[in-house]
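With one protein chain withheld, the remaining protein chains of the complex are depicted in position.
Showing subunit A:
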Amino acid sequence: MEGKIHLGLDHELYGEGYRDPFIQDENKLSITEIIPRILQERHFLTITEESLLKEIEEEEEGEREEGRDGDDDLTDSEGNGEASRVAGSEDDKIENEGLKGDEELKTGSSINTYENFQVQKQELSKYISTALNETSLSLDFVSLLISSVKPNIGKTTMSPHLTKTVPLGSLNSDKLEVADPHRSEETSSIGQGLKLESLEKITSSFRNSSLRLNEQVLKEHTYWENIHSVLQSGEVLYKTRDPTTGFRSIGVKYGFGDSGSSYHDPGLAVLKRDSRDGMVSLLPVISSGTGGIKVADKVYKYIRVKILSKIDDDYMLTGQSIFNSSNIIQSGGSFGDISILNDIEKIRFFLFEEDLFSQLTREAKTLINYNVSIISNKIIIEVNDNIIEIESVIYDENNEDELNNLYQNINKESSMNNGKAQQILIFLKLMLCCFYKYNLNLRQGVPTARNKWKLANSHPLILRPLLGYLRHEINFKNILYIVENITSAYKSEGVEDAAVKISSKQYSTLQPISETKKVQDIFEKSTKSPTSEITILLRNNSKKNVLKIDLTLSASETFCNLMVNISIMKYENEKLEDGVKLLESNVSEIYDVEECLQWVISNFMKDATS
C-alpha cells in the first residue's frame, strides 16, 4: 500500500470510561454497515479469492510478530482474524444474494416491481445517509485539523458534538523531514549570498543618498542664507506658490502698498529657488483675476525730463535728466555680492517710476487747459518759451550712451538746463512721496466715512505745483513789471511832489523757520498755493496824503489760475492812520490789474496835481 496514508484509531487512548458512539468497533458491525465500508476500502471488481487469502495471511503474520512483542495484543489479533474471516464469508453471501436478486428480478419482475423499487430506494437512501455521515466525519476531522491553525474557521464547520467533546486545536499535523546535512549547508550558503547582495545594495544606496542629501543640505543652506539676507534688509516676506512650478515658495512684497501707494500693481515677486545650486532669483508676479498669481511681464521703464528752449525761433533741447544707474546697481555696496537684493532694489525703483508716470498722466489729463498735453508716452508742458517734456523711456542697460546723455551734451547750450531737468525730476519724485505720506496718514487715522472718501478720491499733487509755481513766478514778474511801468511814468514826468515806494515779498504765507517752531510739514510749500504780495506806497507831497495799494497774488485750487486781490487804502497823513478803504476787489486777469492800477494811480495823481 505505497503512497497511501493509513489512519488508525487506538481506542485505548480514550480510556475505559469513555466510548465515542461515532467510533465503531469494526468487529461488531452488522452486515448492512460493513458492506459500505468494504466498498469504500476496495472495489469488488479487483478482489479475487487468492488476493484475499494472501492479505489475511500477511495480516496474521504481522499480528503474530506483534504478538511476540506483547501478550496483550493476542485477543485483538484473534478478533481481527475473525473479522476478516467473517468479511470473507460475507463477500460470498453477497455474491449469492446478488444472484438470487437477479433470478427474482427475472421471475417475479411483473409481480413485485413496486416492492422491489421500494427496497432499492431504501437501500439507496441508506447509502446516501452513510455517505453523508462519512462526509461529515471527514469534515469534522479537517475542521479539527484546521482549528489548530485558524480556530475561527475550524469552529464554523465543526459539528456541535465535536465542539462539545474535543477542545479546539487539539489535533495537529506536521511534515516530517529527514534531516539532510548537505541541504542545510546549501541553504546557509544561499542565505549568505542573498544577504551579502542586499547588504551591498543598501550600502551603495546609503552612500548615494548621503551624497544627495549632503548636496541638498548645501543648497538649502545657500537658499536660506539668501532668504535671510532678504529678511535682514527689511523686506516683507510671505508664503505663496511658484506660478511656474506650483511648488510652495516664499514671496517678497517690494511694492509701496504699505507705504501709502494705491498703484494697481502691488509689487509682488516670488523668490525662485534655483534647483541646481539653491541660489534665489526674483520672479515678478501679478495677481490674476481668479485669485491666483501669474508671472508678470516687466518692462523696465524710467522717467526722463527734457527741457526744450526757444532759440532763434526754434525749439532746441537744452536740458535732459540723466538716469542715475547707482539707483539700481549697488555692486559691492551695502548689500555685498548678494544679487537678489540688488534685483529687489532695481525692480522697486522701476515700480516707483511706473507709479509716478501713471499718476502724472492721470494728473495731466485734467490740466489740458493749461498747455499740458499727452502724446503717447510723453507729457508735454508748454511754459512761455520753454517746453518741458516728461517721458517714460524703456530701460536698456546696454545702451549706456543714451543713459549718460552722451549725444546731448555736445555744447554748452544744449546742456545748460541739465540741472534744472534733474531738479524737476527730483521734485516730481518727492511730490509722489508726499502723496504717499498723505495717503498713509489717512489710512492710519480713524476710518471714518470722510477719511475713506478722501482715500478713494484723492489725487496726487505733482504736476500742479510745478505748473503753478512756474506760472506764479511769471505772473509775479509781469505784475511787478506793470507796477513799475505805471509808477515810473509819473517819475519820469517829473512830478516833484510825488514819491513812489514799491516793496514786494514772494511766498509771504510761508512761515519762516525759527529755532523754536517745529516744522510741521516738509512739503508745505508745494501743497499750498503760492502767494506773493506787492505793496505800493504813493505819497502826494502837496496834499500830504498817501495811497497804499496792496496786491496779493495767489492761485486757485488747481494752482494754475491767477487770482489777484487788490486792496487800496487812502491815508490823510504819513503815519498811515485813519485810512479810508477805496477799493477791495478780486481779479483774475493781468490786464484787469493793469487797468485798475492805471486808473487808480492816475486819479490819485490828478488829485494831487490839481
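Operating definition for what follows: contacts are C-beta pairs under 8 Å (C-beta built on N, C-alpha and C of every residue); 3 or more make two chains touch, one makes a residue touch a chain; residues count from 1.
To be clear about the criterion, contacts and distances are computed from a predicted model.
Colleague: Quick one: find the hidden chain's UniProt protein name among "Ribosomal RNA-processing protein 42", "CST complex subunit TEN1", "Mediator of RNA polymerase II transcription subunit 22" or "Pyruvate dehydrogenase E1 component subunit beta".
Modeller: In UniProt, the chain excluded from the picture bears the name "Mediator of RNA polymerase II transcription subunit 22".
Colleague: Where the complex has a chain not shown, which of A:L430, A:L537 or A:L582 is the residue touching it?
Modeller: Hidden-chain contact among the options goes to A:L430.
Colleague: Among the options A:L199, A:V299 or A:L583, which residue touches the chain absent from this view?
Modeller: Checking the options A:L199, A:V299 or A:L583, the one contacting the hidden chain is A:L199.
Colleague: Of A:I31, A:V119, A:L132 or A:I190, which one is in contact with the hidden chain?
Modeller: Checking each option in A:I31, A:V119, A:L132 or A:I190, the one touching the absent chain turns out to be A:I190.
Colleague: Tell me which of A:K126, A:H228 or A:K505 is the one touching the absent chain.
Modeller: Spelled out, the listed residue whose C-beta touches the missing chain is A:H228.
Colleague: Looking at A:I153, A:V217, A:V299 or A:I368, which residue reaches the missing chain?
Modeller: A:V217
Colleague: What subunit A residues would touch the chain not displayed?
Modeller: Contacting residues on subunit A, toward the hidden partner: 184, 187-188, 190-192, 194-195, 197-199, 201-202, 205-206, 209, 213, 216-217, 220, 224, 227-228, 231, 234, 237-239, 250, 309, 318, 383-386, 416-417, 420, 423-424, 426-427, 430, 465-466, 469-470, 472-474, 477, 510, 513, 518-519, 522-526, 530.
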